[in-house]
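The structure follows.
Here the complex is missing one protein chain, while the rest keep their positions.
Coming up: subunit A.
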Amino acid sequence: MTITDSVQVEVTWIETTWGRIRVQSAGSGPALLYLHPAAGSSWRPFLDLLAQDYRVHVPEHPGFGETELYDGLDDPHDLAFLYLELLDALDLESVILVGSSFGGWIAAELASIAHRRFPKLVLIDAVGLRIPENPVADTFAMNQAETAAALFHDQEFAARLFAGEPTVEQIVQMTSDKAALAHYSWKPFFNNPKLEARLHRIGTPTLVLWGQYDGVVALVHGERYAAAIPNARLEVIADAAHSPLLEKPAETIALVTQFLR
């Protein structure tokens, strides 16, 4: 599999009870809902790979990018109800659900509430579980070098990604995305203490993907997700950390598409 030229991405704004949500969509095939990580909603090359076989929808979590933060949405459990409504608005009764990192947490919440709407579930380096002896790392407190070390296995790759001085506008946008993340995740810190006990409800075939050296949410979280979801399988991606979709896009997407077939 190779990365092809960018596909045509359509942007729509979907009205919900809470407010307007920006949704990017591309590709054709069975519907797939991709819930983006804290790094933001920008369209990434690995989404092109998915869009070759699926109709990929990427809603922007409120507070990220151009979508505003809305009253009444305070944690991923709340966001799950937002996305149930969004699926109704998009007329998607049944949809493949893929979530990465923060988006993986929302995906787990969604599936624990309404697993029958999701024929397949993929969780990638998902936060959300409360494991006090191995908690999620405090990325808010990290400087750029510490962040790079936690997110990526290959530090040269990280250096290329972080190269160049950001503009004031870029810093303000990044901080604003981080503020939304903090809003949903500061306390309890990147976890819903009740989530793990609800995962047994998920009847959906589930693939749990984890970067071998994840420095943000350690592999033990992946093992716990895979153990708690009845029909789940854990796959570890070698030589990747928290962001296998960026660091190892071809390998990661190959595992995803193989599972979805």
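Going forward, a contact is a pair of C-beta atoms (placed from the backbone, for glycine too) under 8 Å apart; a residue touches a chain by one contact, two chains touch by 3 or more; residues count from 1.
The rule is short, and it goes like this: contacts and distances are computed from a predicted model.
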With one chain of the assembly withheld, which option in "ABC-type sugar transport system, periplasmic component", "Nitrate reductase-like protein NarX", "Serine/threonine protein kinase" or "LLM class flavin-dependent oxidoreductase" matches that chain's UniProt protein name? "LLM class flavin-dependent oxidoreductase"
Identify the residue among A:181, A:202, A:216 or A:237 that touches the chain left out of the display. A:181
Please pick, from A:172, A:197, A:227 or A:254, the residue that touches the omitted chain in the full complex. A:172
Tell me where the left-out chain touches subunit A, residue by residue. 69, 138, 140-143, 168, 171-172, 175-176, 178-183, 186-187
